[in-house]
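Only a single protein chain was left out; the remaining protein chains are all shown in position.
Moving on to subunit A:
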Amino acid sequence: MNNKKAINKSESAGKFELVRQLTLAGLLVLEVIIFSIMSKTFLTTSNIINVLRQVSITGISSVGMFMIILLGDIDLSVGSMYAFIGVLCAMIFKSTGTTVLTVLAALVLGMVIGLFNGVITARFRIPAFITTLATMSMCRGFAYILTGGSPIGVTSPKFTILGTGYIFNTIPLPVIFMIIVLLCGSFLVRKTRFGRYIYSCGGNAQAAQWSGINVDMVKIVVYLIAGLLNGFAAIILAGRLGGGLPATGEGSEMDVITAVVLGGTSMSGGKGKLWGVMLGVLIIGVLTNGLTMINVSTYWQKVIKGLIILVAVIMDNQSTKSA
């Protein structure tokens, strides 16, 4: 008797998950249809490629954010990291002129900031919200200090290629990077022991610790990976913008968090799928692009995105209740 009840319930929970993913896919299709009716230039090859290039930055960072939210934490420092790392890399490139060194610097700086976030959060038991809020402020501050407020332009194609280059003259390089990051991220969370540990720590950190998992280490490594990916995204963004802008990435974390939550990752941790996150990234990307195409101001876009994140979290709560 008990078993039957349980089967029904777990089935309905699975169904809810499926319904959500289908709803998301439907939402994406609906967006595309609406925008192609409202704007003639929306459904053109060049715009589609443009959308993909735009989402690649969010896409890369969302893999790290996904893992952080799986832990039940959050990272608010994404946008400021773009600015700080972008500015510093533009300066490094200006003085050295080597692409490899610049990219390496971006990745290392990203990891250092990630490590900082992770160590403070895990070892000192500070809520991630506070730690990354502080990092967000500090990174933005450093970006302005380094530049004195004015952008550092870099025109050399050796710098801009990461953001503006193409492969086979059609597919933008950032899109390729995003796909690689996605595949690696998906492999990490689904096919490795470490990935399993992320879900366990997010599900119940104490129980994970009592099962012999070094919870602090798992957390720190996750933040390190997220920092690395943010550094990578930052250098691509700087390449696309043609230099380091201290004001860049303002509110970028909002897009990344919205995409992850919209994709069905539970804010309380331990639950979520990376391909859901990808749907979330695409929905946000298409929305931003489409709204701009039909001349909706960025101010109104902010209002709309705010509403979307609310709806996404409400959906998460409802599914937890019904499951």
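What we mean here is this: a contact is a pair of C-beta atoms (placed from the backbone, for glycine too) under 8 Å apart; a residue touches a chain by one contact, two chains touch by 3 or more; residues count from 1.
Convention: contacts and distances are computed from a predicted model.
According to UniProt, the chain absent from the figure is "Sugar ABC transporter ATP-binding protein", selected among "NAD(P)/FAD-dependent oxidoreductase", "Sugar ABC transporter ATP-binding protein", "GntR family transcriptional regulator" or "Peroxiredoxin family protein". If you put the hidden chain back, the residue from A:Ser36, A:Asn204 or A:Thr292 that touches it is A:Asn204. Mapped onto subunit A, the interface with the missing chain covers residues 1-10, 13, 191-194, 196-197, 199-200, 203-204, 206-214, 270-271, 323.
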